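Dropping the structure in here first, questions after.
Every protein chain of the complex appears in place save one, which is left out.
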Amino acid sequence: MKVKREMAKLSPILREVISQVFKKPATRRYPEVKPKVPAGLRGRQIFDITLCISCGLCARDCPAKAIEMVDVEGKMRPLFHLDRCIFCYQCAESCPRNAIKSSEIFELASTNKSDLVVKPKENSVSGGSQ
Amino acid sequence: MSLDLNFVFRVLVFPGFAFILLFTMFCDWVERKIEARMQNRMGPIYTGPVGVLQPLADFIKLLTKEDIVPFNAKNFVFRFAPIVSFSIFVFSFAFLPIDGASVVSGSNFEGDLILVLTLVSIANFLLFLSGWSSTNPYSAIGATRVLTQLLGYDIPLFILALAPAFLAGSLNIAAIANKQYVPFAFLIPWTFALFIINLQAELEKDPFDVPHAETEIVAGYETEYTGRRLAFLKLAKDVQMVLGAAIAVELFLGGPYGPIFYGLSAVWYTLWFVLKLLIVVVVTEYLTCIFARLRIDQVLVVNWKLLLPLALLSLAVTVGVGLWLNPL
Amino acid sequence: MASADKILKALSDSLGKRIIQTRTLQPGKSYIQVQTGAHKDAVRIVLQEDNEAGVSAITGVDLGETIELMYHIRTCDTIITIGAEVPKKDAKIESITDIFPGANFHEREVSDLFGVTFEGHPNPKRLILPEDWPENVFPLRKEVSVANIPSKIGNFGVSKDEKHVSSEERLVNIVLGPQHPALIEPEKFSLRVDGEIVREVEPRIGYVHRGIEKAAESRTYLQDIYLVERICGICNACHAACFCQTVEAIMGVSVPPRARYLRTIILELNRIHSHMLLLGHAGLEIGYETLFHYMWRDRELIMDIMEALTGNRVIASFITIGGVRRDLKEEDVPKIKAELTKLKERLSFYKNLFESDSTLKIRTRNVGVLSKQDALKLGVVGPVARGSGVNMDVRRDEPYAAYNEIPFNVITYDEGDSWARLMVRLDEVGESVNIIQYALDHLPTGPYRVRVPRTVPTGEAIGRVEAPRGELFYYVKSNGTAYPERVKVRTPTFANILSFVHIAEGGNVADVPASFVSLDPCFSCTDR
Partner (left out) sequence: MKWARLKSPWVLHFNSGACNACDIEVVALLTPRYDVERFGILLEPSPRHADILLTTGVVTRQCADRLKRIYEQMPEPKFVIAIGACACSGGVFEGNYNVIGGVDKVIPVDVYIPGCPPKPEAIIDGVVKLLKSIEGGEQSGKR
């Protein structure tokens, strides 16, 4: 096995490249195979309108000023600007009633900017469509 | 001269233009898939059955792109250099016997080996012109690097090609391919190895991938090209790859001639030719994957201080072995 | 190695009455305020006492009518700060570039943002602000607010790049331009090339300058953590850790042990992913795509661990003032350990590859050589310094988080070329894996976070962390409200960029990418 020793001395890349050809490629075919996402992923927020006491703490603490308090049926509710949001979940932490929870939805790309603004009604737990 | 249908068919369709184009695209697909597999990823899948039509999709897309000619580029040369170099490469295919007989029957003559090699050099020179005529500093540097590399590997190319010609006793490619009862690659393996390394330099593959090194000079001589011209420039590059591999097959692996089992000989010859050519493509791809890119002055050192003397040495040894085998 | 108080004594008896006052910012960090002219002698004395010392950063603070300049000098495991005040009207001070060339960029930055002119500076050109920035508007001064700066929307005429006129005319001007496939980030290096040899290099940074130090002053401490983390996407855990440490030093809050261990784990994960990212990128720069693909494929193991631990692959947002935001669940530990052992085996393959691969060594061996004296003179930090034999590492010199309880060794190579710098990073990945495994075994139980009030008492503090690229330096000054008075960030690449100019000159044009990538430049860090 002189060749084997000689190959090893040469450079490990020679053997590695050949062995890689016969191994299964490490590619995950994303659009067909949905990726397994860990539990705590910081994806899109899920806002529960029933728990919210419209105190505005989340809007005050948001580093990117992505939460705007909007009047919904008399009460002030947070409206999420997803294009400004940096998904740090400081709002979930500083919300006294933890009405904001994280979810694993991360496919948020959109062709026009307007549907990146998530209104409180449409985003609440009951109506969580997307 | 009456329009000889068989002649038109041979030139335009089978071993001629259409076959070469499709075969080049197939080789480009093989190359991309092999390189992807060597890097443990998948390569194109979604265009065509297994991504086979990917090079075709690239080509057509480039044809439909907007065509920009830089304002102070030298118009004439800028427009025609890619197409002319592409046509020269395809034209030099005419002399290689793909299915037993050369494309245009009776077109192989004594010395067509020298003609093919010079055609390759001229086409490469045109690539230099294409870079030089687009007045972008990056393509200027890329172009000068094409030239320096061209000078570096051209002479060893000729010398190495002479070795099999000497063994076969003739300068006619078809004759050389015919005389190889034992493929020269096994008879004079050192010349074959040097020829493959030289091929890497000619095709600007990885160890010698200096002219269009993305990291230093944006895209080398291709920087200013868009649309149709870029399509032909890339296709010229692919055809050159297939042509280089084809020359290696003709000179060292016995061309299309291989054992025929039954049925039409032309079919078997083409199959053998395609098979051998794919082997050479895989070998060059393997070399690309295991080497990092050398600096331009290191490439020159390798060309002039290493390839040239070794080529001369191998020619001398081949002549010695030849004379010792069957004295004149 | 002279000890800190010996240097202090030498300073006090040689300067005598020119010292206005001395006080200690934090235990072990002394601050000596001197008259304006005396700051150069003070710096010279400290540099003579300890030849391994270096000016770590120059901070400017706007005190109303005067601007206070602080020279933070890194010497024998601590920082000695020399302060000098300059009137705001005609702010002039003597430059120290002749005794410490490493301060060149620090001074140009302060002159850009504060308007202090440094007399005797070799080329006092604009470094960070864009070309079309109005004259004598200095953003970091208190009276300049964002509103009265002319906005640029609408007039995007192509600004004329100032031509770099070189002394000899026959040099070709190659611009390693803002948009360049090799460099992920925009910055411009105009190289004056004579044939294949680089004669002069003129770096032009500031393409990624987002004015973070000014923005930090208008946000609360809680919001500042997220702002500071986004200075650099690759080493973001280090920025968060350093900022939180400095604020905790001002407030006198001590972090529970479990939080200290969790911080160490996330910092080391960040180091591994940053080093592997660079080693792969180095492969791409020298045309070795296979190494790039293999290295980044193995890096995905680390990204999965970080995603499971912190919820995001890259920006961890894990460290906060008073501890960490999430707990490491017990059932995750064996999974992390399994992934780390898998990574360890791959490392042996890469080490063998870097040592025996011929073309890789041709492209990196004695390319971009930086000798130990030059490294000390230019004040480089991190793997760039350790690649030239300078034995410095903040994790050992001034342990923070849980580094005083975890055994690890500092790797140095003496060749000082690109290959040595890449090997330092490769070995450090191995070290980091050991650190994480040790930390996972000895993870103490208990709370992982301490509640912290929103306002910070008045005070100022200095924080240092060993980021993947080197020593990261923070200076925070608070005024009792919930908004910081001044946040100064000196990132490791800002200290290392000057060495690129030194390395590239005289070298080969084709070597520029190879030596450039071995410095691991991170321009979003440099420009802040």
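So that you can tell them apart, the chains are marked A, B and C in the order they are listed, and the count of residues begins at 1 in each.
To be clear about the criterion, contacts are C-beta pairs under 8 Å (C-beta built on N, C-alpha and C of every residue); 3 or more make two chains touch, one makes a residue touch a chain.
As the structure is a computational prediction, the values presented were derived from the model and not from experiment.
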Left-out chain, listing which of the shown chains it touches: A, B, C
Residue, one of C:11, C:86 or C:232, that touches the chain absent here: C:232
Hidden-chain contact residue, picked from the options B:20, B:36 or B:116: B:36
Residue of C:101, C:124 or C:211 in touch with the missing chain, whole complex considered: C:211
Chain not shown, touching residues in chain A: 25-31, 35, 63-65, 81-88, 106-113, 116
Touching residues (missing chain, whole complex) on chain C: 129-133, 139, 146, 149, 151-153, 156-159, 178-179, 181, 184-186, 206-212, 214-215, 226-227, 230-234, 236, 277, 280, 292-293, 296-297, 300, 312-315, 522-524
Hidden partner chain, residues of chain B it touches: 32, 36, 39-47, 51, 53-54, 56-61, 64-68, 214, 218-219, 222-227, 230
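The definition used in the following text is that only the chains that are shown with their structure count from here on.
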Centrality ranking, top chain (CA atoms only): C
Result of counting contacting C-beta pairs for A-B and A-C, higher pair: A-C
Per Cα centroids, the chain farthest from chain C: B
Euclidean distance of C-alpha centroids - chain A vs chain B, Å: 48
Where chain A and chain C are represented by their mean Cα positions, the distance between them in whole Å: 29
Chain C residues counted as touching two or more neighbouring chains: 290-291, 294, 297, 357
Residues of chain A touching at least two other chains: 11, 13, 17, 26
Touching residues (chain side chain C, partner chain A) in the complex: 219-220, 222-223, 226-227, 230, 290-291, 294, 297, 300, 304, 307-308, 310-312, 315, 317, 325-326, 349, 352-353, 356-358
List of chain C residues in touch with chain B within their complex: 172, 174, 180-182, 196, 283-291, 293-294, 297, 357, 359-360, 362-363, 508-513
Parts of chain A lying in touch with chain C, wherever the complex brings them together: 9-13, 16-17, 26, 38, 40-42, 61-64, 86-90, 93-94, 102
